[in-house]
Every structure is written in structure tokens, then in C-alpha cells.
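And then subunit A:
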Amino acid sequence: MIEFKNVIKTYDNGTTAVADLSFTAPTGKITVLVGPSGCGKTTTLRMVNRLIEQTSGTISLSGEDNARLDPIQMRRKVGYVIQNAGLFPHQTVLDNVCAVPYLNKADKKESRARALDLLELVGLDRDYASRYPWQLSGGQQQRVGVARALAADPPYMLMDEPFSAVDPIVRKQLQAEFLKIQADLAKTIVMVTHDIDEALKLGDQIVVLKEGGILAQIGAPAEILANPADQFVADFLGESRGYHALGFESIASIESEITPSVRLGDRAQAEPGTWLVALHQSGKPLGWVRANGGPVEQDAIIAATAVSKSQGNYRELLDAALASPNGRVIMTTSDGCYDGTVDSDTVIRSAFSALEVERAG
Partner candidate 1 sequence: MDIFGWLTDPANWSGPGSIPFQAGMHLLYSLIALLVAAVIAVPLGMFIGHTGKGESLIMGSVNAMRALPTLGLLILLVLMIAPVFGSNLAFVIPSLIVLVLLAIPPILSGVASGIRAIDRSVIDAARGMGFSTAQIVWKIEMPCAFPLTLSGVRGATLQIVSTATVAAYVSLDGLGRFIIDGRAANDYAEMAGGALVLAVLAVLLELGFAGLGKLIVSPGLTRRIRVKPSAQIEETETKIMSVARA
Partner candidate 2 sequence: MRLDWIINNAGEIWDLTLSHLWLTLLPTLIGLILSIPLGYLAFTYRRSYTFIVGGTSLFYTIPSLALFILLPKVMGTKILDPINIVVALVIYTIALLVRLVADGLDSVSPDVVKAAQGIGFTRLQTFFKIQLPISVPAILSGLRVVVVSNISIVTMAAVIGVAQLGSLFTMGFTRRLFVPIVVGLIVCLLLALILDRLLVLLGKVLTPWSQKGAL
């Protein structure tokens, strides 16, 4: 873990970048520093690997005061990913990824093999290994940057707006893939972003900073959404705060009914006009279909997104309910098989009580 104890950073001209900051970034989790510009989040990040030295206070990496460590060696144990990647233009992608292992005089063959694996991990074909940074798109360069940070298998990672320099579609992809990688690797990560949506999506713990480096609130996304500490945090979370909060509430306990279903191609055994859940041969739901006395045909099915009871959340339920022709949501088990439906009234009532519980607790 990374511990900040009373860290202060002031500059000679009197400005305070970081004001008495204390928090812990738990091991194996993503801690996101978020706030408006001038809140000192990047300064805070760069104090961890001593690119900026704090004026007072201590920062410890798993108990060791980072001021007592040799900065160069310490930095090699901390992965560092920045906006724009900062890849070395004169070297191939592979050599870029191997940068820290080479510095550590690791075995070349092993390092290169590991680098190729890492490229695959971040979603790049092995062909990219011999290309040069200028031949890559922004998103691809960012992936290489992440692979490079992981090359020496550091326990910690610092990420400064890692996904801001790419377009929104690529950003979504990178975020999703990054979460998958982190699920396997469980690194202790401190990330900086100005985008509250990104913070909520990626962070296990969120540190909201105010201008002047003052800690406004710290907590899990669900907590912060349910109980913003003050007006600043509430404003920063923005207008879709309630909607965002729904993303974090699990729906495992929701009551569902078994609405009659019919397989594709079969004849429906119900009154003409009733809504039935249309199923694929395998038992996976395809959408809604109105009974019409004849066999169910593909064209007649209105496609619907089903929500998994074990893994879904209230936001998905609400979305599906709004998009459904009859206001009901199709539920599935964790393997995707039909598991009943829920009507929109139940969805809303459940959502509200879940949020109430969150606020109270």
C-alpha cells in the first residue's frame, strides 16, 4: 500500500499545491485522485515517485519512507504511465516495453519474451513489436505505455490521465480492458483523472480534491455518490449523480416473476396479443414477442437486453425497463439462461430502497 501522512507541498512563490494530505491507497486496489484543475492531483501523484519532492510529510511504500530510498531504484519499482504515453521515438515498440528490464540488466531473451506477452495482454498483436511509435495510433501508443509500465512487474503503478488523450470510443475500450488486466494482476494503483465518470468507473477508492490540494472526500464510489461530504463534492459529481449511484447497487435480491416464454419456431400457447419472452433454442432470451396463434418468427421478435441477476446493477435494470415494449425486464442467470422478468414498478421501488440503505450505512 501507499500511505500519505500529512503531506504538504508549497512553492517558493507562496502557492500551496497540496495542503496536509493524508490517506492510504490500499494494496491491490485502484485509488483515483480526482478534482478540478489546480487541485494538486498531478502534484500529489508525482510526489509518490519523487519527481516532485514534498515540502513536509511522509509518503511510504509498504511502510518504507520513500524519502529514504534511492529515487532511481524506487522508480524502477513503480510503473509510470502518462498522458501521451511518452514512448521513445527512436526505439521499436518491443525495445520501449523492455526499457526498465534492460536498465535492470535483466536477461535480454527473457525480457523480450515477457514483453511480447505483455503486448498481447494489452491487446496488441505481436506484429507491433517491431514497429516504431510514429506508426501507432494514440490508443495503441497508450497500450504500449501500459505494457511498458508493467514490464518489470512493479507492485505499484502511477497513472496520470492515462486515457485522456484518446477519443471517447477508444477510451471506453481501454478502460474496460484495463479493468480486466487489473483483475488478474491486482497492482496497487494511484490514478489521476479530471473525468468523474472515469473515476467512478475505474476506482475502488476515490479521493476528491479541492483547489489548493485540500481533501474534500475519500471513499468508495457508492459511498461518495450516496453521501457527498459537501456541496463541492455534490457539484463535482454532477447532474447524473443519482443515475451513477444506481450503477453500484447489486440486484441479486430482486423479486422476479416467471412470465411465459416460447422458443423460436414453436407455436405460442397463449391468448393472441399477450407478450411472451422469446427464447433461443439454447434457452437464452432474445427479446419480446406478441402471441399471434402461429409459430414464432425471427422478424416478429423485439430485441431486448437481458440483465444478469448476479452481475447486473440497477442502472442496467432501469435502462432495460425503459427500452422494453411492455416495461418489463428480462432476467438471466449467470450463464445467460432465462430467469424470469421484473416490472418497472418493482425496479424503481427496489432501486430507491437500495440507495436509502447506502445513504444510511
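Here is the rule we go by: contacts are C-beta pairs under 8 Å (C-beta built on N, C-alpha and C of every residue); 3 or more make two chains touch, one makes a residue touch a chain; residues count from 1.
The set was built so that all candidates are chains of the complex that A comes from, given by their letters.
Since this is a predicted model, take the numbers as computed values, not measurements.
K.L.:
Looking at the complex, which candidate is in contact with subunit A: 1 or 2?
P.N.:
1
K.L.:
Help me check something: in the complex, which residues belonging to subunit A touch candidate 1?
P.N.:
Contacts found on subunit A: 46, 49, 51, 72-78, 80, 82-92, 99-100, 103, 132-135, 145, 148-149, 158.
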